[in-house]
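Only one protein chain is missing; all other protein chains are in place.
The chains carry the letters A and B, assigned in the order they are written, with residues numbered from 1 in each.
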Amino acid sequence: MTAAGPRPGRIRRHQWLASAGAAVRTPRGATGLALAGFVVAVAVIGPLVTPQSPEALLTFPFAKPSGRFLLGADFLGRDVLSRVLDGGWLLLLMAVSATVLGIAAGAAAGISAAYLRGRRDGLIMRTVDVILAFPQLVFALLLLSILGPKLWLIVLAVGLTHAPAVARVLRAATLDVCERDFVKVAELQGMRPAAVMTKEILPSLSTPLMVEAGLRLTYSIIIMAGLAFLGFGQPPPSPSWGTMINENRAGLALNPWAVIIPALLIALLTVGTNLLTDAVGRAALGVDRKPEEAALVDELGPARSGVR
Amino acid sequence: MSGVEGKRAGEGARYRLEVCDLEIRSGRDGPPVVSEISFAVRPGEVLGLVGESGSGKTTVALALLGHTRRGLSVSAGEIRLDGVDLLRLSQAGLRQVRGARVSYVPQDPSAALNPALRIGYQLREALRVHDRDVEENRALEVLGEVRLEATPDMLRRYPHQLSGGQQQRVALAMAFSCRPSLIVLDEPTTGLDVSTQRHILDTVRRLCRVYGVAAVYVSHDLAVVSELASEVAVMYAGRIVEAGPAAMLFGHPLHPYTQGLLASVPVPEGGQLLAGIPGQQPPPGHRGPGCSFAPRCGIALDECRGRVPESAPMAGRTVRCLRAAEAGAARTQPRQAAAAAGPPSGAPVLSVRGVSARYGPVPVLSGIGLEVPPQSCVAVVGESGSGKTTLARCVVGLHRDWTGEMTFQGARLAHGARQRPVPVLQQIQCVFQNPYTSLNPRKTVGQIVAEPLQRLLRVPRGEQTDRVISVLEDVALGGRYLSRYPDQLSGGERQRVAIARALVAEPRLLVCDEVTSALDVSVQAVVVELLRAATARRHLAMLFITHNLALVRNVAQFAVVLQRGEIVEAGPAEQVLADPGSSYTAQLMADVPRLRSAGPPAVTPGRPHQGGG
Partner (left out) sequence: MLAGRIGNVADARAAHPVRHLLGRRAAAGLFTLCVVSVLVFAATEVLPGNAANAVLGRTAASSPAALHRLEAALHLNRGLLDQYWLWLSGLLTGHLGHSLVNGQPVWGYVAPRLINSAVLMAVTGLIGTVAGVALGALAALRRDGWFDHVCAVSALTLTALPEFVVAIGLVILFSTVVTHLLPAVSLLPPGSYAWSAPQLLILPVATLVIVIVPYIQRMTRAAMIEALESDYVEMARLKGVPMWRVVLVHALPNATAPVIQVIGLNFLYLAGGVVIVEYVFAFPGIGQGLVYAVENRDIPVIQFIVVLLAAFYVFMNIVTDVIALLVTPRHRIPR
């Protein structure tokens, strides 16, 4: 009777894999994966299959869709389809890099602030407060205005502005984990602080890390595309979805596809990553718990209060 | 008489509450959480509904108010209050009954009182929604009934401004305010100190007598129930396994589960061996076709595993067991006395001299001095806030802010664990209170138990597994647990893994901080016996921190009583408990609930108490 089947809060060493697997089996997760997967496929395979040169002036501005130009032409008479196919990969690459940067910096700051406490905690959290005082987009604009529109700078700026929010979330989560006695046991076994953080605490943070990574990826895409839309992205003439929306706005009445398609791709991508993140969060936290398990949790009353 | 007899037609009028064949499932057609629940309660009578966690007792308690928690639904049965079936009432009808004719006292008043509303508002609301007298005086009167300070100032307070005991009194006042026919109390004293618990129990008993209210008292604590209830129903895995008059059930239990439960309850005065029940209660959906207790039962037959036994009358109560007759006959041997340890000799393993500790600006311990002789156990007893856990944390090096001196095997102990050399870390091991947080959920049992070997003893990897298996066998788990993860284990099993982790380091001193307080009583007994056997075999000294006076004699040769950070009494356990030298210890001993097989005691009005609870 010792292993009486599944229990609530099934947790394993590679919990994140299990959660991700469970997430994509939910309708929400599957939809999210399909949407994001489609856009990623377009962005990755697209550059290899462009029917025309994405940068060549081939016809008159805002030409309507035709047999040769399936999505018509943009404000300079370039092929919209080719530009759409070629205009996503850099956005994706930059968004992923900024997310990795932001999560790594934020997690390191948040976990060490919570575990080390004291003065280091204060210092880290004050820094976080200062960075948070700038709206993300404004911070990026500020840096770009000074150093010029460089792509690495955009990645750095967006990644850096993610870090404080990530740090706050992970600090709270770490404080929670630090309360648990297994962390104290590790200390009593003579483990060094760095080892306690990486070997004991970090594995228990996979859920907040996954959810944060998903959220930050969505926000990275939104901000990167937004910056491109404002004219602070890749320099012309190379195509980018955000830039395309802005530069072809004037011709909405003539060839709306030059705006609609890039906008739609960005929307599908962000909606997809957001749905997937939500599904992962739910799967990991056991929100979609089975009713019999919910009943069991209700019945754990005395055990819970005994601990209090 | 209670039990199935409540079902008989014609007799209904005599009962306040009759429950017939109640079944509650999870979801619409999920597995049953409780089934075939039948009992009845007369006016002025207290029925004790006893069960360990997971037995379904809270689900039944809430159903008595026509309420089921999210995800549960009543699938069969009747709950008749004064002849009216609550389960057939409309929402509006139910609302009129709740609070007015049947009321509820929750387990955790700090969560059940609304933090945003004043006490007075919540009391008056209870009256107002049932169109009762809402005058100021009435609210004050109600406060007086539960022996709370009946002042307008009290009514203006918010719940967080009251102590736990006061909060529970407010909840009691609210429950009695509309003079209900039935009151359902769901573990109302769990988490309270014994003296506060004693006050609450006295209040409940007095109010039930005075107003002729029928009560259902739900609890996992047999001793508490035996003090209050005249009738008892024992629940196991969603069914009532034995029900009848309290005196009979506690004096001569027939169901093997009731017997096991009673043998698990520690007695403050006695040092008998605790029997415990091996195994664990199956959760809903995993209960199998037969008697749910069969897997843990020593006398179960194949027949027991095939079908659920019917509830049958026998010797003045009802029992749901095919082997009740044999079980009743078998249970005649008296409890075995716990083997007393030999007189300890030699220099103390740990000695604490003049230790004071503080949390920030708050002093928690002052001038603590005690010694732990080799191969013996010292119990540190105290209520919440006494500083007993802080003492344990100072000894193991988790709390650094202390002054005074501690020596371990003759050498001074550094304040923090980080300043202590590895041999000291290895020789003082600690088992924590909560087995749900003391094991890393991402590691297997094998990895968890091997860690001290790796880090403290530097045992080569090749030799680790054998030693892990051997220590797991010592705690009655064995090698098949090596690759399990903590979430696959029950609370008792987890605590045994934690003990194994401490033992594998080959310590000289084991510090146990409330190691059984998160466990059910039948599991507690198993863990305590195991701990005693393991420490005796390894000649370990032990510092046993507990709030449970009843456990002291079972584990310790010496006892130290803490009150507000100071030692009020210390000495041989037998002497401290049997013949306390301080009034504080005497009061504690008097307040500890005891198993009574002679029925509940008479009300003692105006019993003197210190403090307000």
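Methods note: contacts are C-beta pairs under 8 Å (C-beta built on N, C-alpha and C of every residue); 3 or more make two chains touch, one makes a residue touch a chain.
Predicted model, so just to flag it, every value in this text is computed and none were measured.
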Checklist line | Options B:C20, B:L49, B:A126 or B:M406, residue touching the unrepresented chain | finding: B:A126
Notebook entry, point to check: Looking at B:Y15, B:F39 or B:Y104, which residue reaches the missing chain?
Noted result: B:Y104
Check: Which residue among A:P51, A:P135, A:P193 or A:P235 touches the omitted chain?
Finding: A:P135
Next item on the list: Name every residue on chain B in touch with the hidden partner chain.
Entry: 62, 65, 67, 69-70, 91, 95-100, 103-104, 106, 108, 111-117, 125-126, 129-130, 158, 160-161, 171, 174, 359-362, 364, 384-385, 389-390
Check: Which chain A residues touch the hidden chain?
Finding: 28, 126, 129-130, 132-138, 141-147, 218, 221-222, 225-226, 229-232, 242, 245-246, 249, 252-253, 256, 259-260, 263, 266-267, 270-271, 273-275, 278
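Here is the rule we use: only the chains that are shown with their structure count from here on.
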Note to self: As a quick test, compute the distance in whole Å between the mean CA positions of chain A and chain B.
What the structure shows: 46
Check: Which residues of chain B touch chain A in their complex?
Finding: 26-27, 30-31, 33, 52-56, 58-59, 69-72, 107-108, 187, 190-191, 220, 279-280, 282-286, 295-296, 396-398, 417-418, 422, 425, 429-430, 432-434, 436-444, 451-452, 455-456, 484-491, 493, 501, 517-520
Margin query: So in the complex, the part of chain A that touches chain B is made up of which residues?
Written below: 1-5, 7, 9-13, 15, 179-182, 184-191, 200, 203-204, 291-292, 294-296, 298-303, 305-308
